[in-house]
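Below: one structure, written as structure tokens.
Note that one protein chain of the assembly has been removed; the remaining protein chains are unaltered in position.
For chain A:
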Amino acid sequence: MKIPDIAPGARILAFGHYQPAHVVTNDDLAKTMDTNDEWIQSRVGIKERRVAPAGESVEDMATIAGGKALAASGLSPEDVDLVIVATCTLETQIPNASAIVAHRLGIQSPGAFDVNAACAGFCYALGTASAVVRGGSARHVLVIGAEKLSQWVDWTDRSTAVIFADGAGAAVVGPADTPGIGPVVWGSAGDKADAIVVKDRQHFLHQEGQTVFRWATTALHPVALEACRRAGVEPSELSAFVPHQANLRIVEAIARKLGADNAVIARDIVNAGNTSAASIPLALSRMLERGEVRSGGLALVLGFGAGLTYAGQVIEIP
């Protein structure tokens, strides 16, 4: 038996993203439920979000974001040998999204699987992609987070409808002489599985807001610090902190406890809502597009959500 040439490191070559065109403002929501702009902004920090129309699927959004990341990387479809889609909001369980997305992008017979770690999904998929590239099982991996939360939300329930949204973000991962993706720190708290659930096919997504908020604001900053420690990076060296865009108050609470004083804090939720597994690559891609983060800087990404699950790692911004 022999092992192929093993890459000393893996890095992100490029990001891409896609958002549906339709903007839903807080005023729009106030027309159909007991809420208003001030109520929503003070509790979750969201001003507007994007919602995909009935004909636009998770796979559609994933394909566009993945195609953009691939184009930005300068690679051709034939260079990609693994596609991972992180999602928890497919319309049906079978087939998976990744094989369809790969086919639509002209990627010929790659490995293709989906990851369901809810809002932590992108960081799980990125950690897996990094390990796969360094282990020699794939050379280039297309990692996509794509969600259509709007089809799992009760649009009369203000505790969830004001938060969740649709979108997709993607990253191309490839080999590198020096590491550009740090060790992933991941874990779960299955004792709190009931905190975020879709009970069955007849039910919408339900969230125990206080339980999730308490967990997110007390249990996750140690994970963030551990991801920095394992990458050998001080929080003060981070140029960006991009946690899952769950709720602006959670984002700011974790950022405060992390103490990354020189980092830009992602606040993409304000205009994009909570897009679960899509939120981190979506935020990073948009921050790059707006010139808010610089190529070569270090960013800490931290996903967390249903399960409960969490994962984070330090990355070099492409």
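Keep this in mind: contacts are C-beta pairs under 8 Å (C-beta built on N, C-alpha and C of every residue); 3 or more make two chains touch, one makes a residue touch a chain; residues count from 1.
We take it that contacts and distances are computed from a predicted model.
*Asks:* Looking at UniProt, which of "Acyl carrier protein", "NADH-quinone oxidoreductase subunit NuoH", "VWFA domain-containing protein" or "Formate dehydrogenase subunit alpha" names the chain that isn't shown?
*Replies:* In UniProt, the chain excluded from the picture bears the name "Acyl carrier protein".
*Asks:* For the chain left off this view, which of A:Asn36, A:Thr156, A:Thr218 or A:Ser236 is in contact with it?
*Replies:* A:Thr218
*Asks:* Which residue among A:Asp37, A:Asp79, A:Glu208 or A:Glu292 touches the omitted chain?
*Replies:* Of these options, the touching residue for the absent chain is A:Glu208.
*Asks:* Considering the complete complex, identify which of A:Arg43, A:His140 or A:Arg158 is in touch with the unshown chain.
*Replies:* Selected residue, touching the omitted chain: A:Arg43.
*Asks:* Using the touch rule from the top, list residues of chain A that touch the missing partner.
*Replies:* 42-43, 208-211, 213-214, 217-218, 247, 249, 253
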